[in-house]
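Note that one protein chain is taken out, while the other chains of the complex remain in position.
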Amino acid sequence: MPELTYREAVRDALSRALREDETVFLMGEDIAEMGGSMAVTQGLLDEFGPKRIRNTPISEMAIVGSGIGAAIQGMRPVVEIMYEDFLTLSMEQLVNQAAKHRTMSGGQVKVPLTIRTQGGAGWSPGAQHAQQLESWFVHVPGLKVVFASTPEDVRGLLWSAIYDDNPVVFFEHRTLYPLKGEVPDELEPIPLGKARVHREGTDVTVVATGRLVHDALTAAEQAEKDGISVEVVDPRTLLPLDEETIVASVKKTNRCVTAHEAVVRGGFGAELAAVIQHAAFDWLDAPIERVGSKFAPLPFAPVMEQYVIPQVEDVLAAIRRTVARA
Amino acid sequence: MPELTYREAVRDALSRALREDETVFLMGEDIAEMGGSMAVTQGLLDEFGPKRIRNTPISEMAIVGSGIGAAIQGMRPVVEIMYEDFLTLSMEQLVNQAAKHRTMSGGQVKVPLTIRTQGGAGWSPGAQHAQQLESWFVHVPGLKVVFASTPEDVRGLLWSAIYDDNPVVFFEHRTLYPLKGEVPDELEPIPLGKARVHREGTDVTVVATGRLVHDALTAAEQAEKDGISVEVVDPRTLLPLDEETIVASVKKTNRCVTAHEAVVRGGFGAELAAVIQHAAFDWLDAPIERVGSKFAPLPFAPVMEQYVIPQVEDVLAAIRRTVARA
Amino acid sequence: MTTVEEKAGSGGGRVSKEGLRGFFREMLLIRRFEEKVEERFRAGELPGFLHVAIGQEAVASGVCAALEREDVIASTHRAHGHSIAKGTPIERIMAELYGKVEGCSHGYGGSMHLYDVEVGNLGANAVVAGGIPGIVGAALAFQMRGEQRVAVAFFGDGATNAGTFHESMNLAQLWKVPAIFVLENNGWAESTPAKQHLPLPVDELGKRALAYGMKLIEADGQDVEAVYLAALAAREHALSGSGPVLLHLRTYRLVGHYVGDPQVYRDKEEIKKTKATKDPIELLRARLELDEDELASLDAEVMAEVEASVEFAKAGTDPKPEDALANVYAPARKMDRGGLHA
Partner (left out) sequence: MTTVEEKAGSGGGRVSKEGLRGFFREMLLIRRFEEKVEERFRAGELPGFLHVAIGQEAVASGVCAALEREDVIASTHRAHGHSIAKGTPIERIMAELYGKVEGCSHGYGGSMHLYDVEVGNLGANAVVAGGIPGIVGAALAFQMRGEQRVAVAFFGDGATNAGTFHESMNLAQLWKVPAIFVLENNGWAESTPAKQHLPLPVDELGKRALAYGMKLIEADGQDVEAVYLAALAAREHALSGSGPVLLHLRTYRLVGHYVGDPQVYRDKEEIKKTKATKDPIELLRARLELDEDELASLDAEVMAEVEASVEFAKAGTDPKPEDALANVYAPARKMDRGGLHA
């Protein structure tokens, strides 16, 4: 099996879709000559030309909004919002338009639009370039929400997002772009709505997303040395949510930790905890622990930044707290 | 004690603050001659004049953003976003600017800005005039979030919001404006961050916000006929959250239902459930039940609308489910 | 949808008397439809939140007559006229207002969300300016596929203050997509008069186009012929590859912002005078020299249609409550390994 970086895996899904399907095209800031601020779309301009790899003005509302209009007319646009902090500028189009057109029209239209974006801390960007906002979109009926953590997943899920007939907000994590991993020769579409069990275990389930999947795996290895067997599950699609896989895991392990980089309060971990405590109430031997950023806008200075965002040790400590319960 | 409607109570807080304090002024669409689309600001133009009761263009970003700038310069602006669906247009200013200025500046500035808005279904507005979005803001460090459900509360909390030195997103519920209730002669500021126990009970705690507080009270009365004693708690301030009062109540009743009009998935009830299962794990005798809207953009036709939004019976059914657990 | 023979021969030509009578009938139909909507709302029969465009009929009729069926529009909260003029039968609109399955949005939309994709109505929008960027995207799709179609956004003077408007205009001009931006300038945004919300004098709002170097075409929005000819010219320009057009039409709202609006903010004399001098239907009646009899028989015809639409709507089917969840997502598509998609 070939090895790709997470960045290459995103690019591979994009270029295959562009190659196969004339209705697919890209819009976003600096995605053409520069290949995107994360170098994800490098080379695509050369292969597909400026009609399909479209640099846009700094107009996040119009980028998403025109994507919606083109999607309704039968195209499959993939738009890029350079940092997810700037999704804040397109919320109206995402939430009132993309998510609602189908219901409001009584099923007359569909909006096969993919909105790729990325974010994540750990490189001292300060408060406006690293906020993780995925939980907002989980609250919006009509959207689908994906957050992929490995090269294989990001490729297979992006493909499915592009070919889904609904608007999909697709989160990538900035610190994962250089991450390498094996991927199948042929692109395997990964259905939206299926969680992935990364590691089996019997004592506690960590449900993690994005960068925290990797931190959870590291924490799991460390815990193993103390004889704690950790199962790590990545929902991958946050909406619709694969409750079945997640709940089954917790019913097996009887303990649960949720982990993401977003701040804990109001984060996706809250939804997970609410679902799990409800569905696995009689199985839980300890309160569900939530790991995430501390409640502050991200400060610049590295020492403060590292204090705010969750680390492997935070996951490990949460694992330990759950197993410490009688 | 005088009786005021919820609408009059909001107006009373505004006009007292305007009267006492030159730094307070209002901005919003149609708040002047027309007195606001909900008639909340009626009469204020006559008393305070157009310099302080400012009609704005349809520019939700600029309304919030200019409010931020004026607040940093020592004013206490109260801006109105006509429907909370339109908050989607001002998310960038709210989330990246208002919430972060203080941290980003290392404490040099404060942003004493109040953002009033309203929403709520039950009057067939269709999908773009009734979405309840309060949970998004609970996920944003630097903001405070209030959702008041009675005339007394809305008056006392709005006062505190105006005089708080931080940006406060202040939610009113459209269907509550005509609701009458007693208020103290003198305006009593209600501190942000204090929940209110509306009704004491011993079998189950309903933590409800907005319109659902009243539905919860009605459900509680009906449950009482079956011998179920329900405690109803309204957090009132969603951020910061009065975990102490809420958790103490659940530790007493051992059961909990959360209730709001927003859709359940990713709603404020998720955060409540996550907090409560953690803090009251050993006290809970049943899974926490969440009541809220079904997962759909609000359809227009009344039969479908009523099906989507939560009703008294939904709260009652959830109460019954919790007490049915052994 | 009014069809005007001379359409093919655009470029300053005048519309025949026949053509004008067609416009008159359609505008009257829109007027009577909306009056009926007001009446039924006051009678408590119609749920929701309604905005009528009484006084603005010439805009809807004139613009839509210049469009082809395969052209698309996006409308606003004030959508009945646009929808009728784009070709949706009035009974399907009335049924929508009654929340019926037979409605043009199958009861999911309501007055502020009238859709009819078959005739090119991509939906009315209750968020001011919310529909405009979608029109840029539709026009982009037409351009990319080399289709001779235009995409048209209706919006008001108030909407030109929204950032969404700016970004859309800018992007459309940058990419020279075949879009027409129809600025339906009635001088009010709800209760707020132009001078309180526009930094430009109300009649100079066309200057918004200058910020993008966009083609501006202006016409008297109360004169349906002028609107029609201007819209034809706009369509021609947009299709020529020279870029989009801002079509600025000065018009007048003869009634309140919403049905039931007491208009406390508006001078009673001004309302009276505007009604007396700016009614596009009256103006056209005078020009056509329709006498009372002709008018009465036309009116009876139109009223019968409107009454029939109410009957149709009332006899319609209520959605089932659980239908609420039927259209949240488009159904899953088949997908093969390696990506075949169909």
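When the chains are written out, they are named A, B and C in that same order, and each has its own residue count from 1.
Operating definition for what follows: contacts are C-beta pairs under 8 Å (C-beta built on N, C-alpha and C of every residue); 3 or more make two chains touch, one makes a residue touch a chain.
Given the structure is predicted, the values throughout are model-derived calculations rather than measurements.
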Chain not shown, its touching partners among those shown: A, B, C
Residue in contact with the excluded chain [from B:Arg7, B:Arg102 or B:Arg236]: B:Arg102
Per the touch definition above, residue among C:Asn161, C:Thr251 or C:Ser309 touching the missing chain: C:Asn161
Residue of B:Gly28, B:Gly65, B:Gly120 or B:Gly269 in touch with the missing chain, whole complex considered: B:Gly65
On chain A, residues whose C-beta touches the chain left out of the figure: 29-30, 32-35, 37, 55-62, 85-86, 89, 123-129, 294-297, 299-308
Residues of chain B in contact with the chain not shown: 16-17, 20-21, 25, 51, 56-57, 59, 61-62, 64-75, 77, 92-93, 96-97, 101-112, 141-142, 144, 159-160, 163-166, 186-189, 191
For chain C, the residues touching the chain missing from this view: 161-167, 170-171, 173-174, 197-200, 204, 207-214
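Assume only the chains that are shown with their structure count from here on.
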Farthest chain (mean CA position) relative to chain A: C
Inter-chain centre distance, chain A versus chain C - centres from mean C-alpha coordinates, in Å: 40
Where chain B and chain C are represented by their mean Cα positions, the distance between them in whole Å: 36
Sequence positions of chain C contacting 2 or more other chains: 105, 107-109, 113, 125, 127, 130, 163-164, 328
Two or more partner chains touched - positions in chain B: 85-86, 89, 126-128, 295-297, 299
